[in-house]
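Heads up, one of the protein chains got dropped from this complex, but the rest are sitting where they should.
Labels run A, B and C following the written order; every chain starts at residue 1.
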Amino acid sequence: MLSSKTVDRALIISVEGELDLHTAPPFKEYIDEKLANNSDIKDLVLQMEKIKFIDSSGLGVILGRYKLIKERGGRLIFVTCSPQVYRILKLSGMQKIAYFTDSVKEALSL
Amino acid sequence: MLSSKTVDRALIISVEGELDLHTAPPFKEYIDEKLANNSDIKDLVLQMEKIKFIDSSGLGVILGRYKLIKERGGRLIFVTCSPQVYRILKLSGMQKIAYFTDSVKEALSL
Amino acid sequence: MENKNWMKLEFPSESVNVLFARTAVAVFASQLEITLEELEDIKVAVSEAVSNSVIHGYRDSHGTILLSAEISDNAFVVTVEDYGCGIPDIEQAKETGYTTIPQERMGLGLIFIYELMDKVSITSEVNQGTKVVMTKEFVLQAT
Partner (left out) sequence: MENKNWMKLEFPSESVNVLFARTAVAVFASQLEITLEELEDIKVAVSEAVSNSVIHGYRDSHGTILLSAEISDNAFVVTVEDYGCGIPDIEQAKETGYTTIPQERMGLGLIFIYELMDKVSITSEVNQGTKVVMTKEFVLQAT
């Protein structure tokens, strides 16, 4: 359900399934471990294509990770959100703090 | 959810969705009307590819139509059943009375 | 899963709810690592039992159907219950092809339930209702 790679100073995470109260904690731990193990990482790139559902528990984890990478001078970049997921992200004001792109390539060239 | 065409003396029906207590009655009426309006029809060809679910209520309708076309000297032919649907059809002994094929072309050349 | 999980569902005897019932059970069962085939067995069995409550139990009436599911160590137990007309002779009802609505039905529902589930127990009382308890056994691997 979770996979990742690091390119330059960006951590690229692929998430699958539904992000809610039950699945948010392992998602959080996964990212936090990557960030802890590599202090070079600045940007967080989230590939959202296979995310079928997100609610405020999932959003909470993403907002929490945003705070961590902001301290490192990094950015939060979403790749290919579905219209449904984008609507929910917008409800939390995510479009004011994060970048939205259509490909990882585009995300890395920001 | 239902569409059909007649080729030679075969009525070819495409079904979509789930065949159960709720959806079996309109399915039955649809076929019975076609059979009533065209006494030339002998064979009944059921395209099962888009059937996601079937239970004994759905099977009951198919077995009932089998009786009608048998009286006309016709045959019951299934096209592309999923493994799940085939398992349920077999439970009712359908493989003893009907033909199973992988394409409409094959069904028509039987 | 910290505790053994369960759910209880109640709905009126409308045929549209047969799909709802089997899908709800399938979603609940999908927390278990069971095969697609086992999941399909459970769906068909639930569909048959709920259909029976709708068409036989509440044949000349309307009523409530109770559906519950429970995960135990090595089994998934589903119960379907109605407060309808009941079955006078359960052994007869279980016979292949036996049906009290021969112009419409094929008498295969209970056969399918016994075929697809590992353990089945039916209790029924005339004018009180019918309860079908169906168990699928497997090695539990909770996710």
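As a working rule, a residue touches a chain if its C-beta (ideal position, glycine included) is under 8 Å from a C-beta of that chain, and two chains touch if they have at least 3 such contacts.
Predicted, not measured: the structure shown is a model, and the values here were computed from it.
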item: Partners of the unshown chain among those that are drawn; value: A, C
item: Contact residue for the chain not shown (choose from C:16, C:101 or C:126); value: C:16
item: Hidden partner chain, touching residue among A:5, A:22 or A:50; value: A:22
item: Sites on chain C contacted by the missing partner chain, in the whole complex; value: 1-3, 5-12, 14, 16-17, 19-20, 23-24, 27-28, 31, 62
item: Contacts of chain A with the absent chain, listed as residue ranges; value: 18, 20-22, 53, 55-57, 59-60, 63, 84, 87-88, 91-92
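One rule holds for everything that comes next: only the chains that are shown with their structure count from here on.
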item: Rounded Å distance between chain A and chain C, as computed from the means of their C-alpha atoms; value: 42
item: Rounded Å distance between chain A and chain B, as computed from the means of their C-alpha atoms; value: 49
item: Distance between the centres, which are taken as Cα means, of chain C and chain B, whole angstrom; value: 26
item: Residues within chain A bordering two or more other chains; value: none
